[in-house]
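Every protein chain of the complex appears in place save one, which is left out.
Letters are used for the chains, namely A and B, taken in the order the chains are written, and counting of residues starts over at 1 for each.
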Amino acid sequence: MKELLIFIRKEFLHVFRDRKTLLMLFGLPIAQIVLFGFALSNEIKNSRIAVVDYSKDAVTQRMIEKIGNSPYFNIQRTLASADDIHSAFKKGNLKVAVIFPASFGDDLMHTGKATMQVIADASDPNQATTITNYLNQIVADFNGELAAGGGQPMQIVPSMTMMYNPELRGAPNFVPGVMALVLMLVCTMMTSVAIVREKELGTMEILLVSPFKPVYIIISKLAPNLLISVVNLCIILLLSDWFLDLRVKGSLLLLVTGSVLFILTCLSIGLLLSINAKTQQAAMMGSMMGMMLPTMLLTGFLFPIENMPLALQVLSNIVPSRWYFIIIKRVMLKGLGIGAVWQEMLILTGMCVLLFTISLKKFKIRLQ
Amino acid sequence: MISLEKITKTYNKGQVLAVKDISFTVERGELFGLIGPDGAGKTTLFRILTTLLLADSGRAVVNGFDVVKDFEKIRESVGYMPGRFSLYQDLTIEENLQFFATVFGTTIKENYHLIKDIYQQIEPFKDRRAGKLSGGMKQKLALSCALIHKPAVLFLDEPTTGVDVVSRKEFWEMLGRLKAEGITILVSTPYMDEAKLCDRIALIQKGNILSIDTPEGIVGQFPGVLYGVTAEDTHRLLREVRAYPGTKSCFAFGDALHVTFVSGGEGELLAWLKGKGLGDAKVERIEPGIEDVFIHLLKD
Partner (left out) sequence: METVIQTEKLTKRFGAFIACNELSFTVSKGEIFGFLGANGAGKTTAMRMLCGLLVPSSGKASVAGFDVYTQTEKIKRSIGYMSQKFSLYDDLAVAENIRFYGGIYGMSRQDIRAKTTELLKELGLESEAKTLVRELPLGWKQKLAFSVSIVHDPEIVFLDEPTGGVDPVTRRQFWDLIYAAADKGVTVFVTTHYMDEAEYCNRVSIMVDGVIAALDSPANLKQQFAGASMEDVFYELARKAKRKGD
């Protein structure tokens, strides 16, 4: 019994003397509570909603006012016509649109029932469901008000159209997210571990003391991972097609180009991580903690970015997967072309070039 | 061929001193040994000379090139065998050799004659993965890979550590043959007995050079006369000789004690020992070895 206690005491000593691990052991839970408790939530506030009122009567005005007063919605006054709305949906700037047909007021007066058209962007089915539920709630409230007002029974009936994903399948949302996550993990972890392995085994020493140019070391470490990632990409796309019935609506070439850009960016992150890591274990930890967590939380497929505190929103801008996610969704799910994603592609290119430049400069050509 | 001038290196922002003010030269075609225990600074010096580390201060030149300014040229022209086996464990012997030949812009065929003596011993196993070789074989492979491009200078950092006695002997014979080809060799080892096989040696301990000379010259530095004392019961002999008032230094060297006197001599010691029951003790004058000198220098 005493021996057991002695051993346990020793283990405690080991743990407390390892500052880095300690930071992770205590820092991580605290960070997570703060993040999940305050910053990330499934509640969706301030969703951008467009309202087109062809009827323009007292009821629609009241309805629009109610929607406007709700904390869940943020009416985009600049989107007034159907065309505007369509392009806004495509760009992903609009979550939901409400259209009151011209006959709305009349229908309500004469038949006691009027249809309000609701179009929601269902590429994230969970979001779409939540948002339309809010709307339904508002409509139900309003219906209650109308009934309480006495007189003939009047009821507004929302008619839902789920765009891009009428069956509200989860796949269209999580497949792009998984793609981003998998490619990110594979590229950063495999690259950083491969480079650090040479350092750990000592073969890096011999390579350095040779005419072999350090830049060749880098290229040779990146090349297999690039190839493997592209193959992975193809496998994911094929599997999505066969098993999940998720096809690439847009240009495959565009998707692959965007993916290769993203892969290259991730490879350069792996390279950067390998520079300071001394052991393979440290490289792996760095990839996981440093990249997986932000990717999962700040890409936008688990938690909507628009609802995060400003600080996190700004932070999400430097997470490459966030931009890749947008590209995939627009090209794969919405079938859009280069016009819709050129900005995101440019951002990724910029990140890629910047990261490569930094890591090439910092790559150690000596042991210290 | 190799020259160091007041090379100093510290680690941990100056907290740990690795080597201090090291200066020495190695002539072309020389087999030069860096002799010292673990932590003496041997590996640090090797890494500075092979341009893997930057010294805090001092200059060093290898094959006419400065280790800082012209490091690329040095990296193209030297052969390096680091302290522990650092070849690719999951590549075969042949694959490893081919890789390094290609990296240095040559082929196995081109310089085969140079490594023939060494490589032939492991060639029968050329399809075996490097990770599965014995210590002696790994060493031969590492040496072959370091030589394949016919370097002007060969840096061997503790090539015989952890290797069995037989392979160690063979290895030094190989080095002798390489020297005959005109290659300058700088080798480090903690084994004092290997030192006498070098042209010149530097004794190093705790980052400082204790002495540089030919093995004979080093041995000549031993002050005074050295005696070897033997008896059946070595253990008791050790105790008694240490207790003898005339003993200056007494160190165990296998079955004999190496003793120097501050007073008295052979005769007196023998009488003393007889009185202590060690009548079979023998004392004779002996030639000091490198280890004797090392120990003597350490005490200062």
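Quick note on the criterion: contacts are C-beta pairs under 8 Å (C-beta built on N, C-alpha and C of every residue); 3 or more make two chains touch, one makes a residue touch a chain.
Note that the coordinates shown come from a computational prediction; the quantities given were computed from them, not determined experimentally.
Enquirer: Could you tell me which of B:A152, B:L238, B:L270 or B:I286 touches the chain that is not displayed?
Expert: B:L238
Enquirer: Looking at B:G29, B:P190, B:G228 or B:G264, which makes contact with the chain not pictured?
Expert: B:P190
Enquirer: In the whole complex, not just what's shown, which of A:K10, A:R62, A:K278 or A:R366 touches the removed chain?
Expert: A:K10
Enquirer: Looking at B:T51, B:S167 or B:T184, which makes contact with the chain not pictured?
Expert: Of the listed residues, the one touching the omitted chain is B:S167.
Enquirer: Taking the full complex into account, what residues of subunit A touch the chain not shown?
Expert: 2-3, 5-7, 9-10, 13-14, 17-18
Enquirer: By the contact definition given up top, give the residues of subunit B that touch the hidden chain.
Expert: 36-40, 133-137, 161-167, 169, 190, 192, 205, 232, 234-235, 238, 251-255, 291, 294-295, 298-299
Here is the rule we go by: only the chains that are shown with their structure count from here on.
Enquirer: Flag every residue of subunit A that touches subunit B in the complex, lowest number first.
Expert: Residues 201-203, 205-212, 366-368.
Enquirer: What residues on subunit B touch subunit A, complex-wise?
Expert: Against subunit A, the touching part of subunit B is residues 47, 50-54, 72, 75-76, 78, 80, 82, 84-89, 100, 103-105, 145.
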